[in-house]
Each structure stands twice: as structure tokens, then as C-alpha cells.
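A single protein chain has been omitted from the complex, and every remaining protein chain is retained in its original position.
The first chain written gets the first letter, and so on, giving A and B; residue counts start at 1 in each chain.
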Amino acid sequence: MTADTDDVENLLRARLENPFLVLEVAPAAGGAEIERQGQRLLAELAAGLDGARRYPTPFGARARTAELVRAAIAELRDPARRLVHEWWAGGLEHAR
Amino acid sequence: MTTAGATIGFGARGSLARRGPFLGRAGTLAAFRLLAWTVVWGIVLRNIGGSVGVWTGGSLGAVLSLLIGVVIPAWFFVVFPGWLAFRIAAPHGMRRLAFAACWMSPLVRLRDLPGIAAFLDVAADRASTGWADLPADAWTALAAALQADRRRSLTHAAHIVDALAHLPDGARFPWLARRHGVEALVIAAVARRDWPAAARYARIGQGRLVGLLALVADAARGGVVPASALWLRWALSPMRRTMLPLVRVLARRDRIAAGGGATVTPASSLHARHIALLETAARNEEIRAEDVLALATAWQPALDDAALAGLHARALELGVRDGAARAQALRDQVLDELALLLARADGERARTPAPAFVESLVARTREHELAHIRASLAAFDGDRVAPSLHPLAAWERWLGLRAAWERAEQNAGRAALATLWRTGVRDRLWGYCCAVSHVHGARAAWASYVMFDWLADRAEVVGDLVAVLANRENARIALGHLR
Partner (left out) sequence: MGSNIHVGIDLGTSNSAIALFDGETASVVANAAGEPLTPSVVRIDARGGRTVGRRAQRALDGDPANTRGEWKRLMGTAERLPFESAGAALLPEELSAEVIKSLLADVRDAAGFTPRAAVISTPALFELPQNHATTRAGRLAGLEDVVLIQEPIASAISAGWRADQEGTWLVFDLGGGTLDVSLLETTDGRLRVLDHAGDNFLGGKDMDGALVEWAAAALARRGGDVVGDRASARGRRMLARLRVACEQAKIELSRASHAAISLSDSARDGGAFDLEITRDELDVLTAPFIARSLAAVRVLLAKNHRTPDEVARVVLVGGPTLMPGLRARIGELFGGHLAAGVDPMTIVARGAALYAGSVGLDATPAARAPAPAAGLAVRIEHPSVTADLEPFVVGRCLPALGQTLPDRVRVERDDGKWAGAETPLSPEGSFVVQVRLDRSRRNTFRVRAFDRAGADVKLAAGAFSIVHGVSIGDPPLARAIGVARADDSTQIYFAKGTPLPARRTFAHHTVRPIAAGSDDDALAVPIVQGESVRAHRNRLIGMLHLRGVAHDLPAGSRIEVTLELDRSGQLATRADVPGTGQTFADVAFVLVPTATVETAERELASTNRRAGDVQGRTFQLGVPAAVQAIADVSALLAEAERALPLARAGDLDAGQKLHRLLMDANGALDDAEALLEWPDLDAEARRCKMTYTPLVAQWGTPAEQQLYEQELEAAARARTRNDAVELELHLDAMRGLGRAAYCRDPRSMTDAIDWAAAHVTEAMNVAAATRLLDRARALQAHESLVDQAGGGLRTLRAIVAEIWELFPSSPELQAKSFDSGIR
């Protein structure tokens, strides 16, 4: 049971760190838009802009870091991983 | 290690001639304590009598001086030592005073004192010396729960609290422990804004402060609590100054951010409902089996062959090479996550015919639960119960298996459990409990009684009459040693 609690926490984190949520792009966004938005967020974080430090989810705002943004860009470059993230993000989009 | 089929023997109570000196060390201490009470009570009564005499003689100032300077403190020391120990001495780190006050309290048995000392050490976050000699009892169990809570082993703390909530008749859970011991636990949870944990802990407690904290936890989790009830409880409870800001906020119905958790918005999509359940589970809140099964039923059309074909088509658009396998993997992923949630959920799983997806979910969860029990058994297999394994540690080890078994009892079906019982749990656990009793004797009596009683109940559920009778007898013997 103890391991299960950790698993649930990790699963929840994976869902709420969905790359589409982190980058604040729609699930239908194209590759170029994703890259552009990712680079913009990295630049804003490097410049220390407050607005870049958090991103919204249907379950409240979460902290956004440069590592998270880079990982999100890399995840969405892989079509197989993008498929899964797109499916989850699409479902969450309907909840907003 | 004694095997199944044995009953424990704590050693026959020999004749007086074989027992040595008349009273023994415990008896001497008890006698000394009684003498001390007699002396102190005598002095107090004499002082009160003297004060009344002086007052009637007309010297009001002398009376007041006597009352304030001598009588009242002594009166508190004698009549409310528990209050002195846990409200004044312990919070200020005066361990010796707290211990002396407990020693003087007529509410505290001598045998509880070592456990109380250990609890006070843990509450003060101090290393406890002599832990190895301590018995397993409610106080040391609470100390272990407090320690687990502090170390963020919340599931373990929850197991201990649940076991304390379901103690069999005769297993002592002293009033002071329910009051002051549980208070410390609830306060630790409230301090980090973990309202589900606070509510869980408060269920086994008593007293005005615990009552107030339970109400606060309920209100903070969104429960409907009238402001008047909150204020009334606050007015009657100790630590009013500390609790005032919190009560004020709740009475105004402001939302308090739970420690580390996000607010949950009304979920309208399956995905959002799914994540909302994950979030509830991650915060250690209770989730209901019917909610998980309802979600699984709702998932079915979104993950049927037609839906997966659509996903496959999208995979092709994206250039994914093995789209069909990826789509299927997604379905399995959702099923696995639901199984994780269902394994944690409370409540019965309806046995009426269900959609295929739900049937798969229930079957998968059942497998996980049984596998979990089997994995827990490994800790008891070949266990060399040595004096170095503290009786409380032995009892804590049992808690995991207990939780897993009771959950499986609700859901896995009698036949599967009966098989498990006969093919491993019965012999191993029975032998383990006997070994703990044999090795530690009276120090493990409380823990042994609880474990044997539980074993007998489980044997009754699966219809193992031999085990029922033998373990009831074992429990009776252990209980005798407690008295």
C-alpha cells in the first residue's frame, strides 16, 4: 500500500505535467507552434518574468521550470508520446 | 519458532514458594506510590482544613496566602497531574516534571509509565533511550504513529491508527492516551494542513481539543459546520489562543489551502474525473469503490474498439509506427490506473454483472490485492523472531498484512481467501504470533492479544474451526497477562 501511494502521486504528477498544459498550447497545435511557444517560455523564464513561472491546469496553477518546459518540448517531438499526451490533454480541454 | 497448532504458554504461574520475595519490584513501586499519595492527600486535606479554620478565625489574608502559595498548586498536582503533565510540562520540554506528574496521577497505571516516557520523547523529537526494553502498548503504538507521521510515512501511520480504532475488548487504550496522545497526532496533521489525516486520527481520540480539531478538519475539507458550533467548541477547548486564527477563518467560510494540494474543480470529462480521483487518492483522502466503478463504466465506450480505431488513425497521422499497439497500451494504462484506485477504495464492489471493462478492472484489482498479500507474507516467512525484534516492531510488521487482508476480504471473495489462508497465511502468521509471545512474554502481551484475536476472527470468516478455537485460547492467555 505504501508503494501504491507513491505510484498514485507519480501518476498524478505525470497527468498534471502534461506537456500541452505546461506549454499552454492546444492539443491540435502543430510542431512549429509547439517549438515556438517552448522557446518563448524558456526565454521568459531565463529573463525572470513572473508570468512564466506558473501554468494553469483544471486543478489549479502549478509551478513551471525550464526543465519542465524542455522535457515538454522533447515529449511532443516524439509522435508516440505525443499521441498519449494529446489524448489526455484533449480530454482535459473539454473540462475547462 | 512454534508452529501452527500450538497454543502459547507464557509460563505457568508458579506457587508462591517458587516466586521469590513477597512483592517483587513492581509491587514495591506500587506500594511506594500508594504511600506517597496517602501522604500528599493527607497534607492537602489538612491544609484545606487549616485554611478553613483560619478563615473562620478571621484572618483572610493569611488564608489567601496559604491557598495561593501552597494549597492550590498542591491541589492541582494531585487532582490534575495529567493536565500538568501534558498541558504545561511536556509542551515546555520539562520531561522530568511531566513524568513525575504522570507518576502521581491516579489515572496512570505503573505499567504505562515507560510507554508514556517514550511517547513524551517522541513528541519532543528526542531520541528515546531504553526503547528496547519497552512493552508494546497503546502509548508506544501512538509514539510509533507520531514518528511515522513526522517521517511522512502516512500510510503506516494510518495503519496504526486503524488498528487502534479496532482494538478488541480488553486491549487497553487508556483514557489519557486517547486524550493527550491522540491530540499530539492530530496537531501534527493540522500543522501541515493535512485535513484528511487529521480527521482520521481524531476518530480514535477523546477530549475537547480533539473534538475541536475534528470539527476544524471537517470544515476545512468543505463539510458543513455551523460557525456557532465551531465557536462553542473553541470556547470550551484548551489552546484557544493557538486555535483562534484558524477557527476565525473557518467560521468565515474562507477556504484554506490544504498542504500541497490543489483545489478540485467540478470535473466534466472522463479524463478530468479520472485525474480528480487520482488527486483525492494522492492526498490520502478516502475514495469510494462505487465512484471508481462508475468511472470505469463511463470509460468503456471511450476505450472500446471503435474508439481505439480512431486513436490508431490519429497515430497514423502523427507518423507513429505501431499505432494499434500504442492505442491498446493506452487502454491498459487506464485500466492499470483504475485498478490502483480501486485497490485503495473503500466500500463494497457490487457483484452484479458489469460491462467487460469493469469486469477486467475488478479481476485485475483482485489479482493485485492477492499478490500484495503474498508479497506481505514474505516478511513472515522464515522469520527468526529474536529478542532484537521489538514486540512493537513485530506488531507493526503485522499491520501491513492486516490492512491488505481486510481489504481483500471485502472484495476478493471467500474462496480465494480461504485458499490463501490455508496455503500460507494460517501457518506462517499463527507461528509468527506464537513466536512473538514466546520470545517477549508479558512485554508483548498487548500486541499478542490483538494479533491472536484478529487471527481468530479471520479463521472464523474462512471457516477454520481449529484455528478459531486455538487462537481464541491464545488470545485469552495473552489477555490474562495484561490484567
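Miscellaneous remarks
Convention: contacts are C-beta pairs under 8 Å (C-beta built on N, C-alpha and C of every residue); 3 or more make two chains touch, one makes a residue touch a chain.
From a predicted model like this one, the values you see are computed outputs, not experimental measurements.
Touching the missing chain, out of B:Asn47, B:Ser65 or B:Ser153, is residue B:Ser153.
Of the listed positions B:Leu213, B:Leu230, B:Leu370 or B:Ala467, the one in contact with the omitted chain in the full complex is B:Leu370. Residue-level contact of chain B with the missing chain is found at 1-3, 5-6, 125, 127-128, 131, 144, 147-153, 156, 321-322, 367, 370-371, 374, 381-382, 384, 393, 396, 415, 418-420, 422-424, 431, 463. Contact between chain A and the absent chain runs through residues 2-3, 6, 9-10, 31-32, 35-36, 39-40, 42-44, 46-50, 67, 70-71, 73-74, 77-78.
We adopt the following convention: only the chains that are shown with their structure count from here on.
Centre-to-centre separation of chain A and chain B, using mean CA positions: 38 Å. Those residues of chain B that touch chain A in the complex are listed here as 153-156, 159, 262-265, 267-272, 275-276, 278-279, 281-282, 284, 311, 314-315, 318-323, 326, 330, 333, 337, 340-341, 343-344, 372, 400, 403-404.
Listed in rising order, the residues of chain A touching chain B in the complex are 1-2, 4-5, 7-9, 11-12, 15-16, 57-62, 79-80, 82-84, 86-88, 90-92, 94-95.
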